[in-house]
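With one protein chain held back, the other chains of the complex are shown just where they sit.
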Amino acid sequence: MPAPISVDQGLYTQVQQFYARQVQLLGNGDIDRWSETFTEDAVFEQEAERGRVFAGNAPPQRHGRAVIAAAARGAVRQRQEGNVVRRYWIGMLQVEAATDGSVRTRYRAVLFQTVRGSASAVYLSTTGEDVLIRENGDWRVHHRINSHDNAAGVSTGSEEEESHG
Amino acid sequence: MPAPISVDQGLYTQVQQFYARQVQLLGNGDIDRWSETFTEDAVFEQEAERGRVFAGNAPPQRHGRAVIAAAARGAVRQRQEGNVVRRYWIGMLQVEAATDGSVRTRYRAVLFQTVRGSASAVYLSTTGEDVLIRENGDWRVHHRINSHDNAAGVSTGSEEEESHG
Partner (left out) sequence: MPAPISVDQGLYTQVQQFYARQVQLLGNGDIDRWSETFTEDAVFEQEAERGRVFAGNAPPQRHGRAVIAAAARGAVRQRQEGNVVRRYWIGMLQVEAATDGSVRTRYRAVLFQTVRGSASAVYLSTTGEDVLIRENGDWRVHHRINSHDNAAGVSTGSEEEESHG
């Protein structure tokens, strides 16, 4: 996404609102509604940082809303058992309108974790690249690539869902 | 705030600008001007996370701009004595226009703390829910509920003001 061209401000704030809602749903553990922010046939990829050796197994690729939702439900259950609150922030959002009506985004994401009764801290820092398409009057994620700043985080099965935001 | 409907982009950026200014005033310790971002009769509530047992005393409820300002001045004094800088970030902003002209918002907030001469760190992670109303050409907080991710943080008197942002 090299071009320094600003997209239409209406589209930009729409996409900001889309992500705000999406990550709040995930933080709240409302996976039913969160999963509807993905298309039925969405693909969710976890990737190590480009240009660096990937430390673990092949990065996971989840196909379809049902599979994506199941992984997120597992992560929410883990959080609840661990008495952990996780808040996803998406920021530094770049938005590009494609000619086919879809929207490409690229953003940083940070996950703040609070263990009940102790301090809050940064848990993960990632970069996301999405293809959004319009369905039923709102945006949905059709394809997401999520790259951890810390590749080691990608290789541990139980934590990878935590970057879904 | 379940509906996936985007509000008018003009309103959305107005509210973003309102919060940017409000939290910068608080971070700067400018409580005179910060308190004017609340209505004269504003109510500020601190709440433990919904659905979880509250670890300490009853959550405080402050009534009126003067009381809210006094609490914030105490917190600013504490910071200065402790040689501490605190920066409030509001993000993941959801905005909903009510039919009565008020605006409902729901957002995450993070407080970054820097002790002079040592490292910066996340200090608190919270969720805010505001009712904003329009007065004198700008938005003001009429009602705020602030919920700490770490309920324990709510029960310690001296720290609660620090999430006013």
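Going in written order, the chains are labelled A and B, and every chain counts its residues from 1.
The rule is simple: a residue touches a chain if its C-beta (ideal position, glycine included) is under 8 Å from a C-beta of that chain, and two chains touch if they have at least 3 such contacts.
Computed from a prediction, not measured in an experiment: that's the story for all the values here.
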> Can you list where chain A touches the absent chain?
Replying inline: 1-2, 4-7, 9, 12-13, 49, 52, 55, 91-95, 106-108, 110, 121-125, 127, 149-152
> For chain B, which residues touch the unseen chain?
Replying inline: 9-10, 12-14, 16-21, 23-24, 27, 33, 37, 85, 87-91, 112, 114-122, 137-138
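Keep in mind that, in the parts below, only the chains that are shown with their structure count from here on.
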> Could you state the distance in Å from the CA-based centre of chain A to that of chain B?
Replying inline: 26
